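Contents: one structure, followed by commentary.
With one protein chain held back, the other chains of the complex are shown just where they sit.
Note that the chains are named A, B and C in the order they appear, and that numbering of residues resets to 1 at the start of each chain.
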């Protein structure tokens, strides 16, 4: 059993980590921390976990955490992560960081969208934790920057396609729709029940911080600069993210061609399910799971390819993917602890 | 007072017509029909209207309807409308039809997407009921084909822009999100509470019947063939439609340029509100109203314009717009009966 | 036209007042105040009202408000109200207060559940603003304490019954279910979208502050002490309140007897609708309206009467009832400005 700590355990991503690790067959949750709830039993904060998780939230100390755990998940706001992670890596811990702090290769891009980076050295060795693409690098990583939810939902359908001769990589448009849990557990008017319920809006149009993240990964993957147009939307539901991507076709391509390409790219990837032509994903079908379901359509009249992905933003978009990364870093089966069943309803 | 009949009064669009006409200062609701609920008081079907609407649903008869009303709203399934409308027009009634049957100029397009058209002659004189564009034609029309909800949400933000030299009219992508009332009141698994709630999906991707409708209007407006890529989505809420449109820019354009163009195009249109730059519409802000709110962003890095519209699919997307058309046909103030306040929450 | 001010205009009750007064045929909204948004246009806070309400939020000053308005609605937290109201009453204004500060006759009860009362003198002349019961007193009042949402939903079905010989007034149990807007617009974890959505809970069981309020009214009405058992619940929806009341029958009574009693009690009351036997109210049927719908059942096997009421907690449960009180105080028709149609959906 590997010993695991979750830093920032009472936010939604942290709590979902606690939930998943609790049921992991080869991991033992030995420490959880929370600034806000230090000293309180986790099950007082999340009564759902009464009788299941018996840990009490601790204040963070790098020493105590390092003593208690082999692997550390840091589910902290950006900037806070970069203050905490170096000390854990220095102590030889495997770290999966869920903030944006270790997702970028180019610190200038990070600094343009976030703020001054105080641990630039680690950016060189940190690995972008998208396991379907960077499995080998993750195996050898000490520090994984866990992808953002939006980039995960954009990259998984797009990467198998983007190098194909039949698409124009300069034509990518991604229109994403997210449930409200993506905004986290911190209270704000934007997450107030009556402001979200029965409403629907776009926000940070063409200005969201996840846009440069997906662009950097796409550019590195393609070996040339790629810029996408990206619009996030807030949808009145708790979990789930649906992304609809539009790309220009430069040649005629059939829907079967696209099916074959996707099927073959993800043939041995346990968490990607390719819909059969004519069927489209629904966030309800991935709720509570680490799956990414991918559907597609060829708009023959306008020569465009439409790709659609569905993930649970808290699982494949955050904590499930983080555990998948941990599994790979530790040499465990990629799916260990991630076989929780879909919610169905 | 003009006398008004609503044919098909117990579907959601029909009931919303009943609701709006009930409070119209210059219209009197004199007859309502319903095949399914003939003989039943309307307020038994919609108990909300107890004490407000005291009519009983009738079976449809062209004679009786024509005797009772000056203006007739037909809120029927397509095909049923084309069976009913000619007899009403022949009797000299003003008709606003909410089905697709009288929206198309080219019967071949209608027939390719729907079915054989049995009242082609009327297509020549029927007017497409988008008042912000076709006000003059509607004034003189006997028969108005009330636009689909999706085309309304796409055309209003797009038409002011599409002839500008700075956009490429072949690059239009429209990504629409609709609340569940758009699917109507007929029961089906797709509209079953537990299948919609907490789910999010695309459907009829690049194959929705509203796609040729918006394309025909755009083409006629621009004087050349326009084809759009259109994806509708179903969102877990009752009312509301948000559409995000992407167009390529062929020249540099500032967000102020776009603001000016939209502001000036809609300067005297009472039901279009242009958001100030940096603010985006929310379906919650138009719920229960005939407004179309329009926001926009210039994605400078990718040289695209993003337009976003919000409407209430049952009001500006259906019954409110139908009443607006009636007002124009009758020479009434365009806003008569349509000043119901937003719901706020 | 009477001039109206709304103090505390940006909370949900205040904004709903702004909404209703905006459309009132005999009232003009001349001033709105907001501590938090002073200096900002109301339509920046509630973009739904763009083009409809053109007022800017002011800081509160008793002088300025008194100069601008004949009638003042105070939609403030309790305690803040009692600081503001005396100055307005002293200046001869008609005041409808939506807090708890002027609902109680007995200051000791208020102080036991809230805090020290600083305007006890006004309690003697303040009238409890339940117009279906206290119409005459409201006509002559300078200051009306607008009832709480829960008491309104309990008292309207119960008062016509409670003096009947066939019920035991010591057996009242009220089980209420409220939408989330009842908790107001102040952000808190309890009103955070993901904590409310898909959840259902009781709170303040037998300890809610509205319990002594309904008990005092019942006791005064019956001329003896009445104590009810009251449980409020939070339901995942924005608007609406459903209350189910259980009372022991001391004699056999038929459902028709109950129907007759309720029908006759509310015969000339425009905002109470009695369901026919076998039909039960639904909050969806009163959404956006000032109606209270009342249903009932006789549980013959257990000799209990079940009464069920549905209101919109923001309208009949707060701002609509406040406007109804204003109408009565000003000698206007009771329904003026309150004929906004139900939302239907």
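The working rule: a contact is a pair of C-beta atoms (placed from the backbone, for glycine too) under 8 Å apart; a residue touches a chain by one contact, two chains touch by 3 or more.
Predicted model, so just to flag it, every value in this text is computed and none were measured.
Peer 1: For the full complex, which residue in A:89, A:226 or A:284 touches the chain that was left out?
Peer 2: A:284
Peer 1: Among C:101, C:195, C:213 or C:334, single out the residue that touches the unshown chain.
Peer 2: For the chain that is not drawn, the touching residue is C:195.
Peer 1: Would you mind spotting which of C:4, C:235, C:323 or C:338 touches the chain that isn't drawn?
Peer 2: C:235
Peer 1: Touching residues of chain B against the unshown chain: what are they?
Peer 2: 12, 180-181, 185, 187-189, 191-198, 236-238
Peer 1: At which residues does chain A meet the chain that is not included here?
Peer 2: 12, 15-16, 19, 22-23, 46-52, 181, 198, 238-239, 273, 275, 279, 282, 284-289, 293, 314, 339-345
Peer 1: Name every residue on chain C in touch with the hidden partner chain.
Peer 2: Residues in contact with the chain left out: 173, 175, 177, 179, 194-195, 197-203, 205-207, 227-229, 231, 233, 235-240, 242, 244, 246, 280-284, 287, 295, 297-302, 304, 306, 308, 310, 345.
The working rule: only the chains that are shown with their structure count from here on.
Peer 1: Please work out the Cα centroid separation of chain B and chain C, and write it as a whole number of Å.
Peer 2: Comparing mean C-alpha positions, chain C is 37 Å from chain B.
Peer 1: Please tell me the distance, in whole Å, between the geometric centres of chain A and chain C computed from their C-alpha atoms.
Peer 2: Distance between chain centres: 46 Å.
Peer 1: Give me the residue numbers in chain C that touch at least two other chains, ranges are fine.
Peer 2: Residues 12, 181, 198, 238 of chain C each touch two or more of the other chains.
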